[in-house]
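Complex shown without one protein chain; remaining protein chains in place.
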Amino acid sequence: MLWLPILIPALAGALTFLLGERRTRRRNTVNLIAATAAAAATLSLAGAAFQGTAAQASLPLGPGLQLAVRGDLTGLLFACVVTLLWGVTLVYAIGYMSHDRNRARFFGFFAWCIAAANGVALARDPLSLFVFYEILSLCTYPLVVHSGTPEAIAAGRKYLLYAFGGGAALLAGTAWLVAIAGPVQFTPGGALLAAESHTFALRWVFALMAAGFCVKAALMPLHGWLPSAMVAPAPVSSLLHAVAVVKAGVFGIVRLVNDLFGPELATSLGVAQPLALAAAVTIGVASVIALRQDDLKRRLAYSTVAQLAYITLGTALCTPLAAAGALAHLAHHAVMKITMFFTVGSLGQTLHVKVLGTMGGVARRMPLTMASFSVAALALAGVPPLAGFASKWLLAGGAFESGDWWALLVYVSGGALTLGYMVPILLASVRPGAHEPAERWESDPRMLWPIIAVALASVVFGVSASAPWSPARWALAAVSPVFGGWTP
Amino acid sequence: MTLVDHLPAALIMTPLAGAALTFVTRRRWDPALVMVTAVVITGLALALSVRVLAEGAFRYRLGGWGAPLGIDLVADGISALFVLLAAVVGLAATAYATSYFGTGDEDAYGRGLVWALWLFLWTALNALFLTGDVFNVYVCLELVGISAVALVTLGGGADALRAGARYLFASMLGAMTYLLGVALLYSATGHLDMATLGSAPTQGIAASTGLVLMVSALVLKTALVPVHFWLPTAHAAAPSPVSAVLSALVVKGSYYVILRLVLDVTYPGQLPGLDVTLGALGAASIVWGSVQALLQTRVKLLVAYSTVAQIGYLFVAIPLMRADGGIVGVAVTAAAAHAVSHGLAKAGFFLSAGSLQHRFGHDRISEMAGAARTTPVLAMACAVAGVTMMGLPPSGGFVAKWLLILTSINVGQWWWAAVMIAGGLLSAAYTFRLVAVFVAEGAGDPGDAHHPARTEWLPLLLASAAALLAFAIPQIDTLVRIGMNLGRAEVLP
Partner (left out) sequence: MSSHLVYALVGGLLFSIGTYGLIVRPHMIHKIISTNFMGSGVFLVLIGLGNRTPSGVPDPVPQAMVLTGIVVTVALTALSLAIAKRYFSLTGRGDISEHREERVG
């Protein structure tokens, strides 16, 4: 049962490949059914986890080796984000890619990425996480180079360099870890009691593993692959930036700090502080770079770099509220950013608008789309009572708790800069401008409804942040065991 | 005695009988005959593995003589595993070859000679994997050499002849050196049977020199850097099903003998310089082979250099096997797992390269743009095979690489781990160089001729088998440990 969130998308992917390019309707049906089934499975697993029963399963891979999964709250939060957004993105992608020549290949690898991301979410120990992490790198490559143009191939090459370089670091770190500490599993609060004396080795292990994760998490200066990867189709960018790949990176950091080393050990070893510092710098620098981007997707890319650093910073501060805020932001940012990427994709596909300069008149032509975008943008900036505000409130509370006033400063200026790079988009859209006579109002409904849906989610998650099923509450429950059963 | 007891002999006799029969039957029936033989051999190999798993290792006295007068065949875990690998790859390659070679005109393929040679090669390989006598190894190595060279040159062109001739001379050099080593070893110990040699420590200058000569000769035949020069051209110039068998099985044959010498004949701690030398040369192979693969402009040469690189991993495992004064079982399992997954994946890679060459009419990489769209199955097969080469999950290659890395850190020789991680990155470089061309916009292949489905799906199946092998590693581990080292030295976990 626990394998379902991984097996269902994997099977769907295989079936998609076998069905081939021509049987479009059957292929789409398979994928949509799979997405629904996977969502159902993940949600029911989450329900069980909330009751307190965390299921486990494993598959032997060799002498002393196994592929192991566990359904704990942290992992299931990520898995639910991935699986639910898969369904939404599928609808959008079916609309967006309706004239593409290689859809089978696209949807097949798309499904496999979801399977791998779910694997990362549910992995029980560092080796299993590494296995799924690398599978994720492999399966995203065909999506990045999908269009086959020279720019796409070059972007793919850059992606490979970063992804596999990071993978090599992660491999070295994980192997070293297993050599000194044995086959440890992720345990809330840390699992390295036995190896505490190897401080030199542990510091290097942390550095290597963090480097590996930070490549996908796009922490500066390892973020270079992300803006170039914008050459991929919009559904891929949404997937990369909101759902699977980058979130897998920060999720890895969450596991590293919370469940492998543990907040106490990370602080006492002195490895959490540099990470926090790097994250803070990233927030500032990336937001400033975003201000100057004319291309919409690149602007959003740098925004993602900055927002991910919020999650990293929160985790690295090693306090309960900050950690909860980080996890909540993982979910909230996913919905908010995906709205924006869907919008930009829609603008590109329907109106051929890709750059800030040509955005005049868009609000009149596609009002619903732009309204959704505005909601998401405000949410991202932390405007109450939207989703972004809820997670940033928690993050700020965490900084308060630990006395890191400088982090508060970073959050506030980050929020201001977010407004700084989002508002011009909104303003540009309401400027007067001309576009081709409209055969239809708005865009393809398969692209429109997902945008509205995820925008609504950013509202709902924020407004009902204190409801028991909200991501914010979920995050609080998830980090509780990490800090020894702490409750807010 | 039932059939099951005669399995080792049956495994050698069956392909031999099949080969003889191809001379007698009509040319038209040859492909079917060979397929039937292949299926029978696969069944026998499976039966052997089941028997070894169930009842442990056993020795078969050929002709009832028994050592030291006669030759014993030894069926333990490692031999059963390699025989099974040969069977699976051979079966797939045979199925592919029946379409590739066809039964047409008057050339050598048409005259049916290829099938006899094919089965002779299989006979020789099975004999090599099952023999328990060091001189018999020489005979089997020469048999493998003859069959392989003949198959390589069967293409007929000057290129194939030249590549085949270089292969032949390298093979003969290796075999003669090996025989010289056997002569020295025999003069020092008076034994030829591996088990007997193993139980009486082989000391002294003559014996050690003999062993070193034997290992050096086998190293030449396994194409370790710097004596790898004959492999890339030979494997690239041969017809694709032949290349598949060459890269997947033939090089593993001489490696298998090295494994036997290292594990069974020498005692732990003997010839320590040998371990480090082999490991260092293996590391050099990994780097050099990958770099050369990256520079190639033709698919088959790229795949052939990839073989050189992957063999390096097998040699890096050797110092890890004999560390700590005993036999480190995990390292042996890892090497065996790597050999098996590489065998499957490389066979798939070569078969898909052959199919691509058939479709495009050439094998120049730069002109294969768009293949991912027109021949998605083949492109996928190359990519999946590449995953095993890179040692990335999910693949048997990953599990093997992980086990080797972990072992090297555990025994304190972490530099091998660094080389293997670097090797993985280099493999990624040449694999993705190929995949990037496939995915790029392009016309793809002309796509007019009709190609049997199995030329597409067999490579993918083989490559996928290598990928899924990751989940069978525990079984491989169990198998490999049966009869390992004849129960002599202490086998560390």
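When the chains are written out, they are named A and B in that same order, and each has its own residue count from 1.
Simple rule for what comes next: contacts are C-beta pairs under 8 Å (C-beta built on N, C-alpha and C of every residue); 3 or more make two chains touch, one makes a residue touch a chain.
Remember, it's a predicted structure, so these values are computed and weren't measured experimentally.
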Chain not shown, its touching partners among those shown
B
Which of these, B:127, B:163 or B:320, touches the one chain of the complex that we don't see?
B:163
Touch assignment to the omitted chain, from B:186, B:267, B:457 or B:471, lands on B:186
What residues on subunit B make contact with the chain left out of this view?
135, 138-139, 142, 145-146, 149-150, 153, 157-159, 161-166, 168-169, 172-173, 175-177, 179-180, 182-184, 186-187, 190, 192, 233, 295-298, 301-302, 364
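Keep in mind that, in the parts below, only the chains that are shown with their structure count from here on.
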Which integer distance in Å separates the CA centroid of subunit A from that of subunit B?
43
Show which residues of subunit A lie in contact with subunit B when the two form their complex.
17, 59-65, 101-102, 104-105, 127, 130-132, 134-135, 138, 141-142, 145-150, 153, 156-157, 160, 164-165, 167-168, 171-172, 175-176, 178-179
For subunit B, which residues are in contact with subunit A within the complex?
329-330, 333, 337, 370, 372-373, 376, 380, 387, 392-394, 398-399, 402-403, 405-406, 409-410, 417-418, 421-422, 424-425, 428, 432, 435-436, 439-442, 470-471, 473-474, 477, 493
